[in-house]
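Only one protein chain is missing from this complex, and each of the others stays in its spot.
Naming follows writing order (A and B), and every chain is counted from residue 1.
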Amino acid sequence: MTSIRDGKAATDNAFLRNCWQVAAFANELDVAFLARRILNEPLILFRAGNGDVAALEDRCPHRLVPLSSGHRVGDALQCAYHGTVVAADGSCTKIPGQSSIPRNSATRAYPALDRYGLIWVWMGAPDLADANLVPDLRWLSHPEWVSSTFYMHFEADYRLVTDNLLDLSHETYIHQSTIGNREEESIADFRVTLAHEADRRIFCRREMSNIEPPPMWSATCPMADRIDRLQIASYVAPGINMTEAGYRIAGETTEYNVFLRVMHLLTPETEHSTHYFSASSRNYALRDAALTSAITDGTIRTFKEDKYILELQQRALFECPDQHVPKMSIVLDAGPIQGRRLLTAAIAREQADPTYVAPPLSLVRELDHLGSERAQVQA
Amino acid sequence: MTSIRDGKAATDNAFLRNCWQVAAFANELDVAFLARRILNEPLILFRAGNGDVAALEDRCPHRLVPLSSGHRVGDALQCAYHGTVVAADGSCTKIPGQSSIPRNSATRAYPALDRYGLIWVWMGAPDLADANLVPDLRWLSHPEWVSSTFYMHFEADYRLVTDNLLDLSHETYIHQSTIGNREEESIADFRVTLAHEADRRIFCRREMSNIEPPPMWSATCPMADRIDRLQIASYVAPGINMTEAGYRIAGETTEYNVFLRVMHLLTPETEHSTHYFSASSRNYALRDAALTSAITDGTIRTFKEDKYILELQQRALFECPDQHVPKMSIVLDAGPIQGRRLLTAAIAREQADPTYVAPPLSLVRELDHLGSERAQVQA
Partner (left out) sequence: MTSIRDGKAATDNAFLRNCWQVAAFANELDVAFLARRILNEPLILFRAGNGDVAALEDRCPHRLVPLSSGHRVGDALQCAYHGTVVAADGSCTKIPGQSSIPRNSATRAYPALDRYGLIWVWMGAPDLADANLVPDLRWLSHPEWVSSTFYMHFEADYRLVTDNLLDLSHETYIHQSTIGNREEESIADFRVTLAHEADRRIFCRREMSNIEPPPMWSATCPMADRIDRLQIASYVAPGINMTEAGYRIAGETTEYNVFLRVMHLLTPETEHSTHYFSASSRNYALRDAALTSAITDGTIRTFKEDKYILELQQRALFECPDQHVPKMSIVLDAGPIQGRRLLTAAIAREQADPTYVAPPLSLVRELDHLGSERAQVQA
């Protein structure tokens, strides 16, 4: 258990390690390599000739210079300083000036793989990594779905971002010009149904009857003046968040059209900064590239509104570390509080037993049990 | 007594709290609100519809986001994140999604008021705040006086700024192009008469006979080639500084014309940065707007010269915290040393008895006792 946590005691209770986390979009590896800090550790990621993904500690085993300041040599990396070569598995394969390779020359390698157009990395004990544990996000690479994707960097704790996603009432205030309702029709006035299970999964469902569609919806897709609006915010610890946005025309149908299924895949860069991988998926109008772009643009605009507030909140927390838990809890905090509980319990369990790995959880199957929203979609 | 000092033990002996301090010029509240850090605490200040001034901790009681990232709703503030509303007295009056308001929902409110064109705030125990304790600066809003005012930010401890103001011999060196004399007629060569009383007040008086007027005086107001020059530097702890600048023509009169009464109202932003509110007042040529502007411009130029040196000194002190008291004390330090003694004693007394409030002290009445300088002014 020491190998996982050497020197990281101070930050360890911020992170879950024995799980797959998103390190990059797959197309970010269409270059020689990508350097990215994950869970406070510097990583270098690249795709080998056979398509396999390698993830290594971004430090030369000789004198610690970042391997990312060097260059690719076939399926290996050569250090810029003295020419040491490190293979995709972390083994040192060449040291200029000598033929033997010392025993302690290995660079830490992290299990990594490419699935659903995402690069996943396992930051915990390597021998516990199992490809079957990758969260099921199959629609991201399904031919009958299309996604609008982008990467954003938040200077805020990933847990603050999840708090934000598990209480969507903030849309009325932060997102009035994009996905929020006017305060007269405040999202907060509609009650949330909260379900959680398996100690790692939450669903927050809110139906808003007979309200105006938000500005970005109307702009993206012609819609009635009044709709019944549906939101389902789902969460699997540590950083898989999904928002499903649906609507129906009051009196026309009983079922909801799911407008967008938005993934918010959050990976800690540090305890107070986050890699944010966003994918807004739909299973209609698959060839409408203009729609795909409009959704991307609108979502970026929306998330920048979140980014502004969450980074202010993060800076406020730096001054009040003892007030990390909000001073005042309100009804709307039910989702965020439950989310924090699940995450804290999962981290505590892993720290008590570093060999513990949570069983896989699917957001999709469960949602299918919850209702038939996805049965009806626009042509 | 805990409410005053929670979490501030480390910096507490830098600040006096049970006193009114300047938070802003009154016209800075001609906008929705003003965010300003005072004594290391983030404040938001605004003027209600009835003219009252509100000063609140600039943190939403829900999740700590700065209220200053939100907006005004009548006489209250609405948080940008979840729409929580905080009234001018700090009470929480609306929480979206619920009708009840939790008991621990209050935001800290600081007593504040508007007097003499300045916004004053009381950072100590609120129940000790008494409007009668505001320092008497009545000429700042008197119809027979006019003032040239501006705000400056110094990246230096407010105590270093007071040191500077209680030894004006520095004018010869820092301010040769503005209000200093040439070294051949060094201000330091004229002796200071130091008076202090009531444990919180100092007067440093210096008469300089038969010297050249400084460049900025000559530029602002035609003057003889040689004058008798008068300086009175007054100080009331923690941050009220006044410089009175006067002159007489040698042989013509025995009394001094007071050219300008300059207030330097210093409020700590942190232990090592200062809000500097400047007001240079005169009771002659009241309608001469060009003169008012010339005084403002010249004083800004002068204070920028101080700012440059004091910020260098602050950075030097960061490296030598144990040398905060100067290594070498000189005759000219008499005023600054006395000023530090008064301030240190006042802070120590307050910390020993957090309910202690010093009685009010007027700079003006005392000066009137000291002499009749103000009897003669230019037409």
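As a working rule, a contact is a pair of C-beta atoms (placed from the backbone, for glycine too) under 8 Å apart; a residue touches a chain by one contact, two chains touch by 3 or more.
From a predicted model like this one, the values you see are computed outputs, not experimental measurements.
Across B:D167, B:E212 or B:E350, the residue that sits in touch with the chain not pictured is B:D167.
For the chain left out of this panel, the touching residue among A:G97, A:P222, A:G251 or A:P359 is A:G97. The chain that is not drawn here is touched, among residues A:A14, A:I44, A:C79 or A:V236, by A:C79.
Where chain A meets the omitted chain, the residues involved are 7, 42, 59, 61-66, 69-70, 78-84, 92, 95-98, 102, 104-105. Chain B meets the missing chain through residues 163, 167, 169-170, 172-174, 183, 186, 188-189, 308-309, 312-313, 316-317, 319-320, 322-323, 326-332.
Keep in mind that, in the parts below, only the chains that are shown with their structure count from here on.
Seen as a C-alpha superposition, chain A sits on chain B after a turn of 120°, to the nearest 5. Between chain A and chain B the centroid-to-centroid distance comes to 50 Å (mean Cα coordinates, whole Å).
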